[in-house]
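The complex appears here minus one protein chain, its other protein chains still in place.
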Amino acid sequence: MSPELLLVQALNGLQFGILLFLVAAGLTLVFGVMDFINLAHGVQYMLGAYFGASLAAATGSFWLGLLLALPAALLAGLVLEFLVFRHLYDRDHLAQVLATFGVILFLNEGVKLVWGAAPLQMPIPALLEGGVALMPGLQYPIYRLGIIGAGLATALLLWFLVDRTRAGMLVRAGATNPEMVSALGVDIRRLFTLVFGFGAMLAGFAGVMAAPILSVEPGMGDTPLILAFVVIVIGGIGSIRGAFVAALLVGLIDTLGRAAMPDLMRLFLAPSPARQAGAAIASMLVYILMAAFLAFRPAGLFPVRTG
Amino acid sequence: MTADPLLRIEGLSKRFGGLTVTDEVWLDVLPGEIHAVIGPNGAGKTTLINEVSGVVAPDSGRILFGGLDITRLSMPRRIRAGLARSFQITCVLPGFSVLENVALAAQARDGSSFRFLRPVAKEARLNAAAREALDAVGLADRATMPAGALSHGEKRQLELAIALATRPRLLLLDEPLAGAGPEETERLIALLDRLRSDYAILLVEHDMRAVFALADRISVLVYGRVVATGAPAAIRANPEVRAAYLGEDEA
Partner (left out) sequence: MREWVVPLVLFAGLAAAPFAGFGEGYALTLLARTMILGMAAVGLALLVGGAGLVSLGHAATLGVGAYAVVVLDANGITDATTVLPVAIAAAALFALATGAISLRTSGVHFIMITLAFGQMAFFTASSLAAYGGDDGYTLFSRTEVAGTRLLEDRLAFHYVCLGLLGLTYLFCRAALAARFGRVLRAARENALRVRAVGLDPYPYRLLAYVLAGAIGGLAGVLLANAAEFVAPSYLSWQRSGELLFMVILGGLGSLHGAILGALAYVLLEEWLSHLTEHWRMIFGPLLILSVLFFRGGLAGLLAPRQRR
């Protein structure tokens, strides 16, 4: 692989990792604070993409679409919390898995009913169209750089909220020791709702930003969801910092693996089997990474919960 | 020393963060002896039991059991070597019958548990061993009840029966009287007194009347350190102990 291609793939990996981080951040908070396993977090990403695409089409503006999609995603998250999730906090993980699985079935089908089975497109805004020359003869899409920038800014904002505000302090305390936070007289339910809505909005934001470069279709949230789980396991449940590092790691390894593995296999195999074996191994890489973490560092990169 | 100790704790230390919870503890239990460990709350008594039973790994020091170094063994292997413990917070299987709780312990002592076809509830040898242990603690008439339906004191008795059914040489008892009513306490003290002829016991207990009635030797633990070890009379007379501990309790 040439150095130019490597650079492009590394940027792609970074951009993918940033999107994963936005999905994983909400998931890991919900998880850490509420000990609630929410499989439906992926459909919140999908809803964000659908809201963004359809609102952008309706208003004729990417920016208006983005701006309106965020409260829409927040609202969708709060409605789900009110109708379903709220009744599951006291139940075991098995019940949570199944009920949120039911939400996925409903919404994956629901978007088909509303928007049809065909993929939607969301245009790239004029401001971010085209490419920028990274080096002579090597163009990279500005929009993808925009995603990286917006994601980093969001990560910074998140760090500020969690690390520097009172609500953030409660969230961190809740992730470390939920009983204590209840005992302090904090309305834990309201904190839950807050965290939930915020997590849904982050996932929705990731969905809107991904919409112009991916096809917006039913089930598009499933893969990010599962990769977000991998990210959380590697990063340590409840840790925003862990989710950030792990998301970039997973994004880079997945993207670079897919690009490089077939070439790497060429060293040992004939071209055709090399392509196949390379593709198979590349798709397994992040899971192998996760397994390695579990074997050697079961609590993840940045363990949060103590005792 | 009249006999080799069954359990020997040599210079055990453990820190949690900045807090030293076990500080260079030396302690032994002779065969047939009840050695009580007392001390104010937070002195590290439960941590000591946890280190000996294998729930918590010490930072330094050694634990010898019957001459064997068990410091690095997992809890199940220590139990199989002949240690048994009860828990401060009752630890039974609430959905299992009382008999099955004890039969599981007998099963752990009786060959392989990788058996798939024969209904275990009908294994007469396991049930007989379980009944014997229930008899020993006076719980035989509760055998068919779900363990979750027992009274608190009965659960403590059940824990003892489970420990006995593993055929231990040493019992580690972490506050066996905690939460028991006055009548239950009397019954449990009598029971422990009966057990002393067959087992060595390391006893952590808050109830001073029980400790002075039962113990052959007493060690006083304060902030993770053993400040005194000796016969009950000597401990009662020890001015340092009175100042550090007994005084506040008996005043």
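Chains: A and B, in written order; residue numbering restarts at 1 for each.
What we mean here is this: a contact is a pair of C-beta atoms (placed from the backbone, for glycine too) under 8 Å apart; a residue touches a chain by one contact, two chains touch by 3 or more.
Since this is a predicted model, take the numbers as computed values, not measurements.
Check B:Leu7, B:Val21 or B:Ile79 against the missing chain and you find that the one touching it is B:Ile79. Note on the undisplayed chain: of the listed residues A:Gly130, A:Gly149, A:Pro271 or A:Pro298, the one touching it is A:Pro298.
From the set B:Val56, B:Leu93 or B:Ala140, the residue in touch with the chain omitted from the display is B:Leu93, counting the whole complex. Counting the whole complex, the residues of subunit B in touch with the unshown chain are 53, 74-77, 79-80, 84-85, 87, 91-96, 100, 103-105, 107-109, 112-121, 123, 162, 165-166.
Where subunit A meets the missing chain, the touching residues are 31, 35, 37, 39, 84, 87-88, 91, 93-95, 97-99, 101-110, 112-113, 222, 226, 229-230, 232-233, 237, 275-276, 279-280, 283-284, 287, 290-291, 294-295, 298.
Following the convention adopted for this analysis, only the chains that are shown with their structure count from here on.
Per-chain CA centroids place subunit A at a distance of 49 Å from subunit B.
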